[in-house]
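Structure incoming, see below.
Each chain you see keeps its place in the complex, though not every chain is here.
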């Protein structure tokens, strides 16, 4: 099993979720994060004091998949998340040694 | 003319209450938009306090209430408050200083264009909005106010009854909202993405301030303290209560769950709807009107999906539909027992009033729609109405004002 961690733009999330679901991925977990990278932040002004805000709102999507389905998941995410402009985000693949479903104690690919 | 300082006390209180409605509206609307647009939305109401206050002093009041030109508009002889002094002007209010009438009317002029912003929430370019405020208030609000309330105004002469601004405030803005929603077009993602209100507690707080301020709006429209003001006060409260219940009931009946936003929306519908009628009907009639308003505006809001425009915060369904019904209901429920200066409606044996009211609704609707459309089209051609797509995604707060509402 692998964990696919995708850091993407917030508004792409609903569509990604839908596309993954259609492709048969039945579970995922999501967090709001702040990203820093090549994409420029913005300036905020409060009573004349300017602040550079470097961190941008991103969403991190985590989905643990069987080894064989990593590429499929990645390509779906890329298809939807790509706009071609700086800040589209990154996908990281991490090894997962075990997965357990709390409700049933199932383990391995069964648990996903 | 001697000033009655008690009437003046009441008018100062009422005016302060109506002033509070504009920030109340800012919160009411602000809670319903997405987090990234909260400040931009609040600003659209808040800045009306700035812009229209000066507009009103310098020319708006004179256009609306100044000496009549051809029954359609006031002239500019009162511009800059020339001749608007501390002595009463008995044409409008015999017992309070003319300036008291002016400032009380100012608060109505302030909130009216702010109401429209709900229809075009989350996408209006701020620079253009400021210009729109001035144009709309000058070319739509002032004429309608003159027709209905100004000495010499043609609807007033015809016998149209509008106690506290059903035509002038709510129908005019409700209809303008329709035009604006159509001209500006839908929000990006509308109908497809989930665009939930970001903070309904803010909306509820706003609704509460609106309800509170509306006592000044309606009961203050008596322009004196006394039983007429009291009747308007009671009717206002009763209609709001009744409409919040009937809207809630509709939701319960149709969807099994009464929502809090629904109850608040019903209250606002009741308040907007009773506005024209508040000083002409009995409390029991106000309750009946209120019950109808909750149902009708619930339906008005539900219809939106079928027409395919994005009246984002339901100005048409609530203010347009609600106050049109209220204006027509005067033709049914009005009684001179409540207000000797009014007339009887159908249920009290007078057939003519109903026709006048319906005719006036049609006239004001057409005028406001066409004028708003023209103003917006002109602005669209010149300054542009909407923020850039990228700015819309980013939100008004950052793109228009360089600020974030929250830094939690």
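Chains: A and B, in written order; residue numbering restarts at 1 for each.
Please note the rule applied: a contact is a pair of C-beta atoms (placed from the backbone, for glycine too) under 8 Å apart; a residue touches a chain by one contact, two chains touch by 3 or more.
Owing to the predicted nature of the structure, the values given are computational and were not obtained by experimental measurement.
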Given one representative per chain kind, what formula describes the whole complex? A x3, B x3
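What we mean here is this: only the chains that are shown with their structure count from here on.
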Chain A and chain B, separation of their C-alpha mean positions in angstrom: 45
As the complex stands, chain B meets chain A at residues 189, 193-194, 393-394, 398, 402-404
Tell me, which parts of chain A touch chain B in their complex? 11, 14, 42-46, 53
